[in-house]
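Mind having a look at this structure? Questions to follow.
All protein chains of the complex are present and in place, except for one that has been dropped.
Think of it as A and B in the order they're written, each chain with its own count starting at 1.
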Amino acid sequence: MFTYYLRLAFKSIKRNPILSALMITAIGLGIGASMTTVTVNYLMSANPIPHKSEQLFYVQLDSWSQFEPAREPNEPPDQITWTEATNLMQAKQAFRQTAMASTGGVIEPTGQDDKPFMASIRLAFSDFFPMFDAPFLFGNGWSENNDTNRDYVVVISKATNERVFGGENSVGRTIRIVGENFRVVGVLDDWVLVPRFYDVTTGAFDETEEVFMPFYMKQELELSNGGNTNCWKSPEGEGFIAFLQSECVNYQMWVELRDQNEKDQYMDFLNNYVNEQKALGRFARPLNNRLSNVMEWMEIEEVVADDAQIMMWVSFMFLLVCLLNTIGLLLAKFTGKASEIGLRRAVGASKTDLFIQHLVETACIGVAGGILGLGLAFLGLEGIKSLYGEFVQNLVGLDFTMMASAILLALVSSILAGMYPTWRACNIAPASQLKSQ
Amino acid sequence: MLTMTEVKKIFRTDLVETHALRDFNLQVDEGEFVAVTGPSGSGKTTFLNIAGLLETFEGGKYELDGQDVSRLNDKKRSQLRNEKIGFIFQSFNLIPDLNLFDNVDVPLRYRGFKGAERKKRIEESLELVGLANRMKHLPSQLSGGQQQRVAIARALAGNPRFLLADEPTGNLDSKMALSVLELLKQINDQGTTIVMVTHDQHLATQAKRNIYVRDGRVSELSELTDINEINLHQAANG
């Protein structure tokens, strides 16, 4: 019977080609617009590390001025000071922990023809790699001893390895960065994080860095500040050390806590730490420490852009109009089929039979609209890419889930749209349609 | 075959109640060919719609083939319509998008026959009405008389025991009307019970039995003078 209904549906769709095209186009446009914006929002708000996003916590300490909060209303600053970064790392109270900073420096390849180039550098601790599941192509991360000994070791990205070492296994080889020789201990595989959750203070959709270096190199080599530096008070005294010891925040801190118990304990530790600092005359504000897991932190940092959200809601309203349009047209169309429906009733079709028949027809229109919508979504995402440029590259891919949901959304919404017209069509009194008029 | 006892049908609007049928009593036996006549608005069509299970009624009782159909749900009624009743309409009511084959196929689909069975029945019934060679044509490519023949083939394809015709020749010229009527008679002779609503007295006289509806009630015309003539006519054709 289903194939029969399908055949009837095709006939019916062919009978009013312009009307059918209009409905399919309307659904297609609505779905296309919605899928485009949903994809962008979905990727922006994606969980970049689903299996442990509940165990990774971003640390915030309220070290700000007693006269004003770092952010209204009474929010602690989004980064910490060098003092806190080093103190918390030395305390080692979490299962894993890493303080981080971003910087940049010139890499000088050894080859005669290779030009020096600027590379982005992330300063971190050895726990960084296991905490964030960094994928290694060769070698490994550095050890805790490397951290404390301030050894000149680095992990480099796959692209950097290609550029400097031609893609060979470079573990153990020397690379010249910021005028110093470093030993390569590991080479990362492709590592795309959307969003790049471990540091969203500069741009949530930046790429992962080209070089990873032990955190204390910051002090050792007096590396420049990447990202945002915010101070509520100017450094006391001149020079690099004065800046490190200032109340300026430029560092991020993540801890890995495996359960609620560990989290509670760590929170207690933070509160105790801040109270100790208060005794030293710092931390003038009331206790206001935060531990936010990955998705909470993304929410706080408003990783999903307002414009993307506005566009998504506009596109949903667009879809609504397209569906209302379809409902109206289907209603008109099915009303036009009243005599056929009456006849079918007379020869023994039950209401259910007719309901299914027309639902199949609606679903066909829905699927066609969905496929069109999918095509339009591809175009839409290409459009987004060309409008916003390269930095949205990672935000405009359609994966299988999105494609399946596009079709499903089209199907569900068209069937919903078809529900009322279908119901009305089936309830046409058969006798009323059979007499010639 | 068909027994209506004191069946009532009232159409209500906000202001008026129209009694389309009042205490309608009628019995039609197996194999009969009954013509129903009456003035416009007398209730002929309402009777036919109720007989064909297209409409419900308020009071009284209706037995079709020994089964009380007063309280059946839509699914059951649809099934009965499909299995036992064939319809023929004044305006043929063929589905314009479907070719002849597919039009005759419509009731068979709802019966749930397998493909081969359907094909056989469609071919047989189109054969019977003499249009087997035009199976792939669309209704619009046929004359009115041919269209009505297709409609009859559709009504017969499911082997109904009971054929309901509503002004079957109303849209046809007299020559075509006659040939359609001959076809109906032929079908009746093969055992199918036929009830035909018409306002054409001449046509009505061709049936075995005549009933006259007025103000929603039946008055039998069994004492009609020319009844013998009908029977004679019948014999000549038999």
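One rule holds for everything that comes next: contacts are C-beta pairs under 8 Å (C-beta built on N, C-alpha and C of every residue); 3 or more make two chains touch, one makes a residue touch a chain.
Simple rule for what comes next: contacts and distances are computed from a predicted model.
Look at the chain that isn't drawn here: its UniProt entry, checked against "ABC transporter permease", "Cell division protein FtsE", "Response regulator transcription factor" or "Tryptophan synthase alpha chain", names it "ABC transporter permease". Interchain touches from the omitted chain, evaluated on the whole complex, reach A. When the omitted chain is restored, the residue from A:E54, A:E108, A:E207 or A:E262 that touches it is A:E108. For the chain missing from the display, the contacting residue among A:C322, A:L359, A:L372 or A:L434 is A:C322, taking the whole complex into account.
Taking the whole complex into account, subunit A touches the unshown chain at residues 19, 22, 25-26, 29, 33, 67, 105-106, 108, 115-118, 178-179, 222, 224, 234-235, 237-240, 242-243, 305-307, 309-311, 314-315, 317-318, 320-322, 324-325, 327-329, 331-333, 335-336, 383-384, 387-389, 420, 424, 436-437.
Just so it is clear, only the chains that are shown with their structure count from here on.
Of all residues in subunit B, those touching subunit A in their complex are 45, 49, 52, 54-55, 74-75, 77-83, 85-87, 89-91, 93, 95, 97-98, 106-107, 109-112, 154-155, 158, 166, 170-171. Those residues of subunit A that touch subunit B in the shared complex are 1, 4, 11-12, 15, 339-340, 342-353, 429-431, 434-436.
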